[in-house]
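Before we start, here is the structure in question, set down as structure tokens.
Of the protein chains in this complex, one is absent; all others appear in place.
Let's look at chain A:
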Amino acid sequence: MTSKIEEIDTYYNIGYVITTLDLSVKYGGRYAIKDININIPRNSITAIIGPSGSGKTTFLRCLNRMNDLISKAKVEGRVLFNGKNIYDPDVDPYQIRARIGMVFQKPNPFPKSIFENVAFGLRINGVKNREEIERRVKHALTQAALWDEVKDRLNHNAYELSGGQQQRLCIARALAVEPEVLLMDEPAASLDPIATARIEELMIRLKERYTIIIVTHNMQQAARVADYTAVMMPDEDGVGKLVEFGTTREIFTNPKSKKTEDYVRGRIG
């Protein structure tokens, strides 16, 4: 058992923003993922790949405590965020979620104006000053490469945007609260190739300032954007495990495990 101080030395200083220690999740008594240990380097893109049901979404939801909202889910182990276990009793999950943003598979803008969508997180987190809100909304939309497309219709409803624009709006909405980490669960799954390419370009630009963890079913996408890749697979009992983690190049060209090799080869084809 390492002490808190040691943890901070080991994981914080060498530039890991998130570290999981024996992270497991049970849904109603049955393990969905078990003993996941991973270090996520700061200012990088980490892709999580693996077959359906291997627990990628479950794992991602642990990192900003979204699993708290599923009454059946029980999380074991630790998730260190900048060295601090976010499952400690003194941690406020709402604050964690403001610092670790999330983008969902399906674009889910609120039925409000484009402006209000991006301002939502700011208002929630107590920003009242109108000028500051306007400035940060503009900044977030610019970061999400959406500003030029929407600057003349900020008060239009968000549903007037195309699917790809809606997804970038959701990214802007998450960026507006200035998180450190952005979790993305198959953010391009419902988009066409052009919209997907835009999201990928966007991610590569964003990693200068953010750490991005993206779940994807698309091997090429992982190969294109990710610096690091984690491969998750269910074991014989159907429990999701982390089978390999390394630089994307390693995983795709020189995987250590046979499972990874078969999976990656099979999918690239």
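The definition used in the following text is that a contact is a pair of C-beta atoms (placed from the backbone, for glycine too) under 8 Å apart; a residue touches a chain by one contact, two chains touch by 3 or more; residues count from 1.
Heads up, the rule we're going with is that contacts and distances are computed from a predicted model.
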{"item": "\"Molybdopterin-dependent oxidoreductase\", \"Electron transfer flavoprotein subunit beta/FixA family protein\", \"Phosphate transport system permease protein PstA\" or \"4Fe-4S ferredoxin\" - which is the UniProt name of the missing chain", "value": "\"Phosphate transport system permease protein PstA\""}
{"item": "Of A:K56, A:R97 or A:R168, the one touching the omitted chain in the full complex", "value": "A:R97"}
{"item": "Hidden partner interface residues of chain A, rising order", "value": "64, 66, 69, 71, 94-95, 97-99, 101-102, 104, 106, 108-112, 120-121, 123-125, 157, 159, 170, 173-174, 177"}
